[in-house]
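A single protein chain has been omitted; all remaining protein chains appear in their positions.
Each chain gets a letter, A, B, C and D, in the order it is written, and its residues are counted from 1.
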Amino acid sequence: MPAAPLEVVNLSAGYGPTRVIEGISFSVPAGARLAVLGRNGMGKTSLFATLAGQTRRFEGEIRLGGRDIAKEPSATRARAGLGYVPQTRDVFPTLTVEENLLVGLKDRPKDAIEEAYGMFPRLKERRRNLGSQLSGGEQQMLSTARSILGKPNLLLLDEPLEGLAPVICEELMAAFGALATTGDMTILLVEQRIQSALDFADSVIVLERGRIAWQGTPQALSGDQATVERLLGVGGLH
Amino acid sequence: MQTVLSIAVDALAYGMVLFIISIGLSVTMGLMRVINLAHGAFAMIGGYFASYAARDLGLGYGVGVLAAIVGTVIIAIPVERFLYRRIYGQPELTQVLMTIGITFCVIGIANFAFGPTLKTIPLPQMLQGSVDLGFRTIATHRLFSIVCGLVVAGALWFLIERTAFGTRLRATVDNAAMAASLGVRTQVVYAVSFAVAIGLAALGGVLGAELLPVEPYYALRYMVTFLVVVSVGGAGSIPGALIACLLLGAIDTTGRYFAPEYGEFFFYLAVIVIVTLFPRGLAGRFR
Amino acid sequence: MALSTQSTTGHGQAAAPRRTDRGVIGAAAIVVFGTAGYFVFPDNLALLTHIISTMLLVLAIDLVTGYCGVATLGHAALFGAGAYGAGIAAAHFGITEPLTMTLVGVICGSIAGLISGIVVLRAHGLAQLVLSIAVIHLFQEAANKASAWTGGSDGLSGIMPDAVFGRFEFDLFGQTAYVYGVALLLVTFVLLRILVRSPFGMLARGVKEDPVRLAAMGASVQSVMIRMYIISGAVAGLGGALSAISTQVVGLDSLSFTLSAETLVMLVLGGTGSLYGAMVGTVVFMFFEDTVSAANPFHWLTIVGALLIAVVLFAPKGLYGTAAAFFERRSRAGKGRDGA
Amino acid sequence: KVGVVGPFSGPFALQGKNFKAGIDAFFALNGKKVGDHDIEVVYRDVPTANPAQSKSLAQELIVREKVQYLAGFYFTPDAMAATPLLQQGNVPMVVMNAATSAIVTSSPYVVRTSFTTWQTASPIAKVAKDAGVAKAITLVSDYGPGVDAETAFKTAFEKEGGSVVESIRMPLSTNDFAPMMQRVKDSGAQALFVFLPSGPPTLAFVKAYNENGLKAAGIKFLATGDLTQESDLPALGEAGLGLTTTFHYAVSHDSPENKAFVAAAEKAIGNPAELSFPAVGAFDGMYVISKMIEATNGKQDAKNAVEAVKGLSWTSPRGPVSIDPDSRHITQNIYLREVAKDAGGKYYNKEIQTFEKQGDPGLAALKK
Partner (left out) sequence: MNTLFEVSNLKKNFGALAVTNNVSIGMAAGDRLALIGPNGAGKTTFVNLVTGHIKPDSGRVTLSGEDVTGMRPAARVQRGLIRSFQVTRLFPDMTPEEHVALAILQRDGKAGRMSGHYSAKPAVMKEVRETLSILGLIELSHLKVREIAYGQQRLLEIALAMALKPKVLLLDEPAAGVPQLETTRIERALDQLPKDLAILMIDHDMDLVFRFATRVVVLAAGTVIFDGSPQAVTKDQRVREAYLGSYANAGSAA
């Protein structure tokens, strides 16, 4: 599947009666790379979960490749090409590494699996391990590999670098970059390693209490020390 | 020696009957993570169907078995759609409440519709009578249950461990939201598994009816036995359930032979010992 | 009916002082409904006393299930131990003073609690449930076998408690038994209320929510659970003793799986993890059962089944739990967006 | 006004249904009126043996419903639990089933119109002896009535000169009897005496008896009628044919009284196949109560009511019966029956021998 454009219009969502996403609108063209930043608890995860259909949506539209998927269940969205790597990784604990990779696939393409192992050799070594017996970083790799295998046209990555060794981070970011540049995927990324995120993205939005508080290019954000401090925390960029 | 052999035969026969009735429960409890106390109720419904088809309509045993499985699954579809779907992933105690409620209703309705008397399922000529093993005789239908049990165990193991459907089912149970996000239609997966489990319940109800006759209270009477067998084996594990049934069958049978008045004691003491040694069920060792 | 009106006072988020108020309100409610029961159903006191003794058992289950997260289908063992303890004391040892009998019941219940705690806590989850089932069957088998002491399946009769304080006879109309029961319930409620709010109560909730985290805080999970089992045994034993004193017979059913399961259902019906839930569940279930089975003794099981299903569908946290959550949400929605 | 306590739901609901059928049959045949008093019946449900519940329901019946008679009681502990209330409540109790000898001793206001396990189990010992059995084995469920049956049979059989080689007590929850059958074989007994509560296990037991080759080996099957109660016979089918039991009542009993009773009771119960022995206990219970009402002219007077029926004798559907003045228990004929198939393919208990005017040997044993 070629990359698909994403358009979000006036999206609100939340848990029970509480709203944590309020009237968010943005659009990204096919093959774009968007970084979503914000401090803890600002609604980044909730935004992604809403796009993936795991959090209750109150109102708004989500158009993937022109089709409104806002009312579809998660499975349909996934089949329409939406891939989601959740922050909590959500590896299936009682399945082996290999079975974890197979869940989303219709048949059992050996080469696709090999490709994933090529990306993360560590996973190949541990292919018979149960999900619950993986180290934190291995779980992170598995979760990412599992989503990429399905060849989505839109990939949501919620803190994919958390817990990964610096070498692997570099390799992974390079791989994501390659996926986007070949036009295979549109990528949305939440990341706490802000520098990595800015290096990767071609546009940025910053969330504050469930709303978009800033929007622009990575360069503009890097240059705007005041905004960075206000929205992303003290300390500033190194 | 004869005694030992004799006990072994009895234990095997009893264990396999237990297995064939409880294996469906192992699927719901272990794989779907639903404490389905209404399992016996579905087995009983199967029994009623078979009894009606084979005895009252005189259609024969084979048709009876088929009618039981198909009929029970058809009844189970709306029950799954409107009741079970609400309790997947809920806390265990909520599931207990719901499934006990269902059991009560089924008992009440069965009592009303069929009356409180025992219902039998006439065996075909082939399965009647006994086979002489040389040192003793054994009922033919028990041999039949042993064979059926082994076939079911094999087929089920293959379905769960070796097919894509099995992988999806286990993934869905581990984390339904994430499975859905990978494109798995979780509701379909659940519905199909439930149908399989219920079909097995019905089959077990029919095959086991010679030992556990069908009557309205069937649904509650054997609930504890099923529950114990499944958990001792390790819910969701086919080999585990098989071993548990054979082991508990052996303990029970031996206890009954040598000290029937303390039969219960032996059985439950054994359960305590096994569970303490294998808190995750016997299959904890094998998986 | 009855105590369910309590739910209007909310749950959870309230600040500490309000919680104390709720305890007082709860105690007051017991007094009010206790008195009301006496005057509104003067002919039904036997049933009401039966409800109170069952309620004590349900509270006991709540302590381990609702607060510690131990799934049990064998708690009647503790109740039965209390009942047989009090009964045997009276029938075989001539201890017929009701307060002493009650005390014997409480002690026997605690001991049974200790024993079943030691067994049941060897496993988790489903395996634990099965251990509890094994325990109750062993207790029942033992009582059946010791028929010289327990009367076996014929039941233990010949329990003739003295008058309370030498003045109030246990008579046909069951007034004394009822008042005695309400008093015991009140005392128990107040003590348990203090217990569940105490640091120990927090430890117990910790056990339920994440035992590994609790151990990483330096608390011994096993010891918390065993202590809770003993306390639970005391409460259940109290219920058993009350039952033995008021009905003057003890049957094997008081040690049965059926009673264990039924009381667990009552607890879940009311809502786990709250003393009110336990009490509401018992009252609703038993009144419902009594009314429906008197109205139609032949088909009441169907109706009770339908009730249970309806509760799961429309009040998934139990009657009290759902009502409490509803009011909490309403009061919170008023306050607007939380957190961040 | 009569309060009836019995199992109207749960695993024993069938027996409760029979209580009601017996009572309704009584009304159908004799009307609801005694003199100018209407009999009103209030039912209360105790699904399984539960003395505490039984007691509080009995209390409720007396205090709230103001019943003048308590009746029913399928299980012994339930009856025992309620007896302490009788004196204080000034209410007689008519036991329509519970079969432990001791109940009548627990209160002078108890009258029983059913049977005792001793009463039905003793005669079969003689049957066994007459059939030339010298060594027998007993298998009983491990609970009160089972133990009663075991001692009753043993006492009677040994008195006849036979010997019981082994006595096996089985847990109530047993559903696979194959191992016991093996033991019976190994014991070398010529006959087995069995007592089980009526219900599913009886079916499994009889099947095990046939399938494990005991029938073929010629080991005689002896039991009380609980094992071949009419409502279980269709389920037993062929397997049941030829089983011999002793009991106080068979639905097939040939007498005009019984024909009338069965017709009325079958109508009351709906499905004729469900009719079984508790109905006759209830029927005669109502007869006794009607006599009590007559004697006290509808006033609540337990002492005189009970006095009035002591020594009462009448012809019940089961045959001639009387109330023993000392024990207040029913004296009746016990029949030896064999399961047979009638012309219509229906299974029934065929009476083949009568032991007349049997009292309750259990009470005598109790006094010793």
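The definition used in the following text is that a residue touches a chain if its C-beta (ideal position, glycine included) is under 8 Å from a C-beta of that chain, and two chains touch if they have at least 3 such contacts.
None of the values given here were measured: they were computed from a predicted structure.
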Answer for the absent chain's shown contacts is A, C
Of the candidates C:Gly206, C:Gly251 or C:Gly271, the residue in contact with the absent chain is C:Gly206
Touching the hidden chain, out of C:Ala163, C:Val179, C:Leu195 or C:Ala294, is C:Leu195
Subunit A positions in touch with the non-displayed chain are 15, 39-42, 45, 87-88, 122, 126, 133-138, 140-141, 159, 162-171, 192-195, 228, 232-238
Touching the unshown chain, subunit C contributes residues 12-13, 16, 19, 194-195, 197-203, 205-206, 209-210, 212-213, 215-221, 224, 227, 338-340
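Here is the rule we go by: only the chains that are shown with their structure count from here on.
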By C-beta contact count, B-C versus A-B, the higher one is B-C
Cα centroid separation, subunit B vs subunit D, in Å, comes to 35
Here the gap between subunit A and subunit D, centre to centre from mean Cα coordinates and rounded to Å, is 74
Residues of subunit A that touch two or more other chains sit at none
Residues of subunit C that touch two or more other chains sit at 141, 299, 301
Per the touch rule, the subunit B residues reaching subunit A in their complex are 164, 167-168, 170-171, 173-175, 177-186
Subunit B partner, complex, touching residues on subunit C are 65, 71, 119, 122-127, 129-131, 133-135, 137-138, 141, 257, 261, 264-265, 267-269, 272, 299, 301-309, 311-313, 316
The subunit B residues in contact with subunit C across the complex are 29, 35, 83, 86-87, 90, 92-94, 96-98, 100-109, 111-112, 224, 227-228, 231-232, 235, 262, 264-265, 268-269, 271-272, 275-276, 279-281
